[in-house]
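For reference, the structure is listed below as structure tokens.
Complex shown without one protein chain; remaining protein chains in place.
== chain A ==
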């Protein structure tokens, strides 16, 4: 038997085990196979956590892309909290090239200007679509363009008979090629829903779905990038919202109906069963 790549096995396992507890499963896998730690943390999406920016008082979202050790960069103040040691600060803040996020990477001036605008734009997007919640956008430099992540989180008001949490994680690359830019977007939505009520008992419907899209779009100036990424994310979220609706409420319900039929199974089904039994008994 050909050896299976343990990384693929880890992802397969996470795709099978209860998605409500992905973070716990991820920690268990990392304890079994510490070599995979970095790759898994970079590729497995987990529910986002919220922190308040000390400078502006506004909430922002934490992920691997704005993290340096235990510190996180606020998109509103551009500062890490807790502050980084001078010696430990990586990345560049000038016009130099720095590839990749995390480890104290701060985008170049031009990319930070776009990041500021993107945060303003997605703050409006968040209000229009989510009517609440928190959004954060982080950009970083690439050799031939830039990349970023658009994060959105909304939790339902607690106390109702149904509760839910929505996390959107949109990671994109923008490769600049003259007047056109090639965008590659990978989007994950983590959606947890639950209902508790006397006659229903406990019901948990949780999971995550990931989709990708690539597109070449014209760019006049840096504002075009924000508009292009905005449209890509908006279209993707609309598509994924429809998909989630279909899977969570259509597919899940259909499978339950396949397991147990509300009405009594038809005579025809019984005939088929009898036929199967007959065939089964002839095989003995």
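Please note the rule applied: a contact is a pair of C-beta atoms (placed from the backbone, for glycine too) under 8 Å apart; a residue touches a chain by one contact, two chains touch by 3 or more; residues count from 1.
Assume contacts and distances are computed from a predicted model.
In the listed set "BOS complex subunit TMEM147", "Protein preY, mitochondrial", "F-actin-capping protein subunit alpha" or "Large ribosomal subunit protein mL50", the entry agreeing with the UniProt name of the missing subunit chain is "F-actin-capping protein subunit alpha".
Within chain A, the residues in touch with the undisplayed chain are 3-6, 8-10, 12-22, 25, 28-29, 31-33, 117, 120-121, 123-125, 127-131, 154-157, 160-166, 191, 193-195, 197, 199-211, 223, 226-228, 230-231, 234, 237-238, 241-242, 244-245, 247-249, 251-253, 255-256, 258-262, 264-265, 269-270, 273, 276-277, 280-281, 283-284.
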